[in-house]
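Have a look at the structure below before the remarks.
For this view, one protein chain was removed and the others were kept in their places.
What follows is chain A.
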Amino acid sequence: MASDLKRKREDQLSDDDDVELDAETAKKHKLPTGEELRTLKDAAGLYQSSSFKLQIDALLPNVRPKESRTAPLDQFLFTLRSHLLSLPHIKPQHPLVAARTLSESGVAVPFALPHPTQDTKWTVAFEPPSNIHVVGSWANKISVKKKDGKYFGLDLSIEMPASLFQEKDYLDARYFHKRAYYLAVVAQSISTSFEVDVFYGATLNDPRQTFIVLRPRKGASHDFSKTHAEIHIIPALSSSHPIPLHRLSPSHSNVRVQPPTDALLPMTNSSTPIYNTAILISTFPKLSLLSTNTLIQSSPTFRDAHTLLRVWANQRGYGEGALCIHGFEGKGSWWASVLGLLLDGEEPVSVVGKWNASKKRSVGKGLSSYQLFRASLDLLAKQDFENAPAFVKSANGHRYSPEEYPSNHSAVFVDATSTINHLVDVPFTSLDMLQYDAQKTLEQLNDSTGTDDVFADVFLRDQTHLSKRCDAVIRVDLSRVSKYRSTFEFVEYGTSDNALLAAISRFLRRGLGDRVRALAIFHPSSNVRSISEMSRPARMSVIHIGLIYSPEDAFRLVDHGPAAGEQDTEAAKEFRQLWGPKSELRRFKDGRITESVVWEVKTSDERAHIPAFIVRHLLHLHFGVPIADIKTIATPFDVKLRLPDHLASLLQHVGATGGFKAALTAFDGLVKNFKALDEKLPLALLNVSPVAEYLRYTSTFTPVPISLSSSLALPTPLRYLPHIPIILEFEKSSKWPDDLRAIQKIKLAFFETIASALMTASPGLRAAVHIEYSCDSDIQDHASLEILTPEGWAFSARIWHDREAVLLERLASPAQTPVTPSPQPSKDQRMARRALDIYTRRFIHAPRHHRAIATVAHRYIAYPGTVRLVKRWLASHWLLGVHVSEEVVEIICARSFVGNGVALPDTATNAPRSKERGFALVIEFLKEWKPENPIFVPLYEDNGPSIEPSVVAVSSKEGVWTISTSEDPRGKMWTSSGPDIVAAQRLCALAKEAHKVLQENDVDPLSVKRLFAHAIDDYDIVIDLDPTVLPRYHQNIDADELVWSKSGVGRPTDGDAVSRPGFDPARILFDDLQSTYSDTLKFFFDIYGGHRIGAIWLLNVSRTRPFRALGGFSSVPATEGGKSKEKDKRDAVLLNRQSVLDEIKRLGTGLIKKITVREK
């Protein structure tokens, strides 16, 4: 045996030899070389996966400057250098005099606050720079492309000679004035001697950080526009400058103005850390260049990791762009420092034992770029910026004592050269957001499925889109701010805007507290200005505040402050100061008496607005922003989901209390009634399962009961009362007949018994047996019991008998013999199959779906709202119900919450916490989803990974979507009858349009209106219905109150005073049209009270066709067209359009007002 095998092996080997001879296949079969193997293994092991590595490799070159195009730039730099070095000296003179001289040549001196006055004793002068360096990311070749087409920045530091400065220059912005003058002289000389565009730029528009921006002019002698770079000329202090560094420590105060008494300011003393840092930055360029270079030398993957990190950050607004998170402008060197902290570890600071205990060690230098990127995200996600200052390990210790930082700065992140604290002017709110984003991305990366998607989400997709990023977006117009900050803060922060934003972020963070996980202020990053402008005059007009709710606390009604006993403490004072008149001393149920703020809300809708209320209150109280200038998108959205106020008050008048809770109570009451009938029924009732959207919080409108008497009092357009479907399940019994037709009859008998018993048991209740005559099959479940409770809830009950499934299956599957292939299904079989389909959907899947959705609705607070909004949106575009089933909307919406592929835990950072954000996410998904790709939604899994079944997308003529769940692996349960390809494409186009509207960050009610407005130009035919006879008209997206008010058109159809719960003639007409003309026209309709039906001619009906007896359309003999086809002896016919329209009009007698045909 063994020898046999050995021989076999030899054979195989010799086979291999043969193969090697063949050149084509040789490569395929040869083992990878050691080198190759290492790359392969690395790709899989050191990166997320090999495809992840390849994608990273593809991404990197796209975000870096092209090496090959830098020649003209280098050339220009040489010329510039020699020009700058040969600039003439200018004698010392009074700053204002000097400024006047310059302004004559059209150049302003960008003085910082406080401006120099006539009394100033010191002078300004100019000498050519003592040294010129290319510094920053360009010099280290770690530049990363910026967002929104901004240029690469090449930082050119020019060292101002030490002789220009004096020791006392650190005081009162004297240094900045001198620097400004120096800069202005340089700007003036460059603008006159080179063919480049010269601008001033300033980080955050802070005049202390002004630099010169040189942009290439097309076609000029120094045209370096191909590099897509601009030169930033930054004045720096030479190493021999006379300013004593110890005076610039974090705790020193170097501005002589009255410090404010603001309890919320973190600085208890009058220190000026931001001011000090602004001076220190002037010594930083060269040091930073060297320290970063050391990092690059020490770690081969530093460059790539840095690029990845910057791309990630830019995509999220942590960098220059149209929507920048406040504080992160011009923080380029910080990202390198973050990696430095990882690679070199943290400085062991030996003070204040508490926070240096968890000092981070170096992660080692051998990590791959992806690993380093992940480690830095991990650092950002876990770093406690508020309480744990970070010191990058430095070569020879830190300059200032570590305790000085936390007490004077906000967040602390001191770089390796110990020169500056990078985060000195970054508010905590922005850091919270950063932390949140890092956590979110890490969560995504940990989810190992679908790597392509994850890669795109992390690096390629723009994530700054506020409406899908933040739970609440508040747009604040700052142009009418009436309460300004103190002069001291102006001087400390550089500009009034920065002082204002810093204060806003402090107040909001304090006020919102644990209601939010993160909040951030977004605004466009600063722009360059002409050198004739001294500073940016216009104040920043509009900012956006984005909130990310924490699920438990966001909607708390009460904010508790200090107890009554501590009235005079600092904390109590601070609390009162923060909340102003809203703060009251209250006694609570548990006996506590505390200072507190209570937010009063009338409806649950309003409750969701509490965080926005708080923002509004604080901004108005402390900054005097007019209430009208603070807007959110939530309110106009709410209006779309509410019944008209008029109707609400009318219903309240008759004492009907609606709402999901009330509907559930009514359902429970009905179940109790059923159970009480036990003796009167031949079989015991086992189960009553709800299958209604009204009982799982996901119906667009909250259910409202309309009792019999009040229904008659209402005008027709307000009368609609939906049926709430439920399913009855009786105990198993052998008494049931074994025949499908008989089962249906027994059901009738059951219904009759229940109906009579219910009516005798509870007076005022009405019950009737509803038999659908429209279905022509008598084996299909076709009867239901309709119950109208005395309070006015309408239920519709069906009976589930499990034997039906077996019988139907037996009938549907033909008796097959092995030899003969299955014949064409007979009529009975088709009928049985259809009945089985309806049975499975109605009795098996609907209750399961209901339970799953109800669970999701309980787990995620924003889920029901999202579904309701999406349903409303789809309905307003004439798709919901008629093309897209409501169940599938619920499943698609759930996807944004429970995750795709893998069920996310409840605490997942990704799940939206507000319906507006949920809506934006669903829209985004619908925009990008191609129906060819099936999706899987882990609806039935409770927390924890699930195995995604491999689903094959099946698209049929009727439905192109495949959406599977673990209960429905085929993914067709709710999509078998739509949307078809036309509707699906339409939906996609609509989602794109909606996405555009949402992306325009100006949230005004008008844009919401645009979102729900449906353009009817695309329809060939629009059928106008008479709104006065539509019971559902009050749900119309812009219902006209005149239609039902007495003064209006009147109530023409009130002749028959009969209440018909669930009667919706428009819908029946629509269904009739749909089934009658299914091969001729495609219809669209808003099921929520729409008063128009749109239709398009199907493509294949417009041409002439040969006459056939079974043509399936209304035809008219063609007068000319048919002659061309000689070979076809049949006469040609055309679609008889006008007669179809006449028929439609006849079908809708009393309903249709007019039919409009679009002119071609």
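Methods note: a contact is a pair of C-beta atoms (placed from the backbone, for glycine too) under 8 Å apart; a residue touches a chain by one contact, two chains touch by 3 or more; residues count from 1.
In this section, contacts and distances are computed from a predicted model.
J.: I notice the complex is incomplete. Of the names "Exosome complex component RRP41", "Ribosomal RNA-processing protein 7-domain-containing protein", "Trafficking protein particle complex subunit 2-like protein" or "General transcription and DNA repair factor IIH subunit TFB4", which is the UniProt protein name for the chain that's not shown?
T.: Looking only at the record, the undisplayed chain corresponds to "Ribosomal RNA-processing protein 7-domain-containing protein".
J.: Who touches the missing chain here, A:Glu195, A:Glu570, A:Glu752 or A:Glu1000?
T.: Spelled out, the listed residue whose C-beta touches the missing chain is A:Glu752.
J.: For the chain that's not shown, point to the residue among A:Thr840, A:Ser966 or A:Thr1076 touching it.
T.: Counting the whole complex, the residue in contact with the absent chain is A:Thr1076.
J.: In the full complex, which of A:Asp462, A:Asp477, A:Asp553 or A:Glu993 touches the chain missing from this view?
T.: Final answer for the missing-chain contact: A:Asp462.
J.: Under the stated touch rule, tell me which residues of chain A contact the chain that is not displayed.
T.: The missing chain touches chain A at positions 5, 9, 28-29, 31-32, 36-37, 40-41, 43-44, 49-51, 54-55, 58-59, 62-63, 145, 147-148, 311, 314-315, 456, 459-460, 462, 737, 739, 741-742, 745-746, 748-749, 751-752, 755-756, 768-773, 776-778, 786, 815-819, 824, 827, 1029, 1053, 1056, 1058, 1060, 1063, 1065, 1068-1069, 1072, 1075-1080, 1106-1117, 1119, 1130-1131, 1133, 1136, 1138-1143, 1145-1152.
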